[in-house]
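This is the structure, below, for whatever I ask next.
Coming up: chain A.
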Amino acid sequence: MSNNQHILRAFDRDLESVQALIMKMGGLVETALSDAARALETQDDDLAERVRLGDAAIDAIEEEVNTECARLIALRAPMGSDLRTVLSVMKIASNLERCGDYAKNLAKRSKVLATMTPIPGAAGSLRRMAKQVELLLKDALDAFIARDAALAEDVRQRDLEVDQMYNALFREFLTHMLEDARNITACMHLHFIAKNIERVGDHATSIAEQVIYLSTGAMPGEARPKAEVVTKGEAEE
Partner candidate 1 sequence: MSGSLLTQDKRTRARNAAEARFRSYGIVAIILALLALVWLLISILGNGLPAFRQTMLTFPVTLDAAVLDKADTRDPQALAKVTTITYGKLLSRALSAELAARGIDAGTLTDKDIGSLISEESAAQLRDKVLGDPGLIGSTITFQALATGRIDGYYKGRVTMETAAKDKNTSPEKLALADKMKDAGILAMRFNPGFILLPDASDKRPEAAGLGVAILGSAYMMIVVLLLSLPIGVAASLYLEEFAPRNRFTDLIEVNIANLAAVPSIVYGILGLSFFINFAGLPRSAPVVGGLVLVLMTLPRIIIPTRAALNAVPPSIRDAALGVGASRLQTVFHHVLPLAMPGILTGTIIGLAQALGETAPLLLIGMVAFVKDFPSAPPEGLFDPASALPVQIYNWTTRGDPGFVERASGAIIVLLVFLIIMNAAAIALRRRFERRW
Partner candidate 2 sequence: MDLERDVTTHTAKIEARNVQVYYGDNHALKDVDVDILDKTVTAFIGPSGCGKSTFLRCLNRMNDTIPSARVEGSIRLDGEDIYDPRVDPVQLRAKVGMVFQKPNPFPKSIYDNVAYGPKIHGLARNRAELDEVVETCLKKAALWGEVKDRLQSPGTGLSGGQQQRLCIARAIATSPEVLLMDEPCSALDPIATAQVEELIDELREQFSVVIVTHSMQQAARVSQRTAFFHLGHLVEYGETAQIFTNPKDPRTESYITGRIG
């Protein structure tokens, strides 16, 4: 059966080590995200700076994953589920790298925001949203390790909540900007942060889809649930 070990045990070790890299990378991304959200809320410049610098490590791991996968394909010629694992790992690594970039962007913007008049309630909402997304990311990676298609499907469904939170925040920021034009800069930054967190959620969904492909051999067919578009032009890029 496919959960049995390979006859060539070095193959197993290679596959495990590349998946371990993904988990390590996922951990770093989750921490970066939560640290960035905390730095935003507490206006902690040092923490934001650490998040910004930490992104280099995430990029390095992605590079390592790509190298490892290329090596695996060249040397082991993976087939069937092994092939799908390697392909998923590469895609997930690329997703996580994007998530890392968003966390870094969040940290950068939180440093800028620290110099401006705070928008009441915004930091808290963003932090809750970030928390939710973190959870999605964590579940998606757990599903990956356990090859749990049901959990992955759950992640896909729960992305809807994130979208709804984003939509709510969007309206909130719009209201603040309409109230006072001086809020526009801050709100624009906050909106980008919200958008970025929402994008992290999309990446978590993408990871979940890879997990479904990995365990069933087919990409999930039907379109995933989407919150209604806020305004024209604000829909999917």
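These made the cut because all candidates are chains of the complex that A comes from, given by their letters.
One rule holds in what follows: a contact is a pair of C-beta atoms (placed from the backbone, for glycine too) under 8 Å apart; a residue touches a chain by one contact, two chains touch by 3 or more; residues count from 1.
Because the structure is a prediction, the values reported are computed rather than measured.
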item	value
Result, touching chain for chain A in the complex among 1 or 2	2
Residues of chain A that touch candidate 2 when the two form their complex	1-2, 4-8, 11, 77-84, 217-218
